[in-house]
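Missing here: one protein chain of the complex. Every other protein chain is in place.
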Amino acid sequence: MIHISKLVVRSYECDSYSHVNNAVYLNYLEYARMAFLKDNGFDYKKFVSLGYAIIVVRIAIDYKLSAVLYDELTIETQPVKRRKASGTFLQRILKDGNLVAEAEVTWAVLNAQGRPSPVPQEFEIPALNPAN
Amino acid sequence: MIHISKLVVRSYECDSYSHVNNAVYLNYLEYARMAFLKDNGFDYKKFVSLGYAIIVVRIAIDYKLSAVLYDELTIETQPVKRRKASGTFLQRILKDGNLVAEAEVTWAVLNAQGRPSPVPQEFEIPALNPAN
Amino acid sequence: MIHISKLVVRSYECDSYSHVNNAVYLNYLEYARMAFLKDNGFDYKKFVSLGYAIIVVRIAIDYKLSAVLYDELTIETQPVKRRKASGTFLQRILKDGNLVAEAEVTWAVLNAQGRPSPVPQEFEIPALNPAN
Partner (left out) sequence: MIHISKLVVRSYECDSYSHVNNAVYLNYLEYARMAFLKDNGFDYKKFVSLGYAIIVVRIAIDYKLSAVLYDELTIETQPVKRRKASGTFLQRILKDGNLVAEAEVTWAVLNAQGRPSPVPQEFEIPALNPAN
């Protein structure tokens, strides 16, 4: 139910406090959402080739702990809301079981004309919907 | 009352949709907050040299419009909440008067021991407090 | 003859030594080359819309001095070699007249099929050629 990604903090991701820069966490979250889609059978390259896009419309992220060089991070991704043309993931970044950051990320689909669109039937996957 | 920063979108800030990447907006907001502090007389380099840090504890950002190469962006920054050791900015990114993104950013101060701390008296500036 | 760009170092461009990260200089150089093209009348958006691309095939960069937060950098860009389908820029990054980094950057043109191509006639500009 909860998708797990793992990554290790790289040197160029750290800022002048030697901590992972705030914006970099958004990269990590994007990385984990892409892995979520891939591991759940969502054909992203085909989706894009048909002119569709998944965009992020809102991110609310709470920073709890700093991460530093070589920290091994676990990113949990799970759907918590779903509408026809959009949805929300809860994503949690952890190190050694402690919460580094927690985010709610709301996505939406645009069609080739750049307008909001339901997820096309062939790309609909159960993993986008919250468990009951 | 509202601080204004301006910047122009650079090529390397755009992703494979040719849009400014979501994480890059957090860089823009950080840039604008640093300019806010500087223009309001906050001595950031001294602050850091004394071991203090301003950290971001929460960002809630709504993405409204895409920005692309060479867009001239205006970033409005204003304080909307204030507590002794923390506060919240409302930041709005605009192009041609249209809202590109809007964010609430909550900051806190850490002392040299890494613990929450009030803003030290010599660094207290009126601009950190919301207008009445 | 020598094109000048200016920029100021931003907080999120600094690494854990508080210096501008090595890779960020390549962004600065790209920024300056884009400004060079724009200021010399090269219609980059049209060029891309026709399927052409300017790619970088080689960069040789010497790092001389560190740049830090708020440094005001000047970037000089000038063509030093030219062939039909490629060319080389010399780019120098300076602060207060001192050399921060110096790079030779060799570019080439690809057509819509991804193959090396001469600069199309309508995009040929004198500024791409070294002065005699």
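Residue numbering begins at 1 within each chain, and the chains themselves are lettered A, B and C in the order written.
The rule is short, and it goes like this: a contact is a pair of C-beta atoms (placed from the backbone, for glycine too) under 8 Å apart; a residue touches a chain by one contact, two chains touch by 3 or more.
For clarity, every value in this text was computed on a predicted model and none was experimentally measured.
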Among B:Asp15, B:Asp39, B:Glu72 or B:Glu124, residue touching the chain not depicted: B:Asp15
Where the unshown chain meets chain C, residue by residue: 17, 22-24, 26-27, 30, 53, 55-63
Residue numbers in chain B that touch the chain omitted from display: 11-12, 14-18, 21, 23, 69
Chain A residues touching the omitted chain (full complex): 10-12, 27, 30-31, 34, 38, 45, 69-70
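Methods note: only the chains that are shown with their structure count from here on.
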Centroid-based (C-alpha) most distant chain relative to chain C: A
Inter-centroid spacing, chain C versus chain B (mean Cα positions, whole Å): 29
For chain A paired with chain B, centre-to-centre distance based on mean C-alpha positions, whole Å: 23
Separation of chain A from chain C, taking each centre as the mean of its C-alpha atoms, in whole Å: 33
Per-residue overlap in chain B, given as positions that touch at least 2 other chains: 27, 30
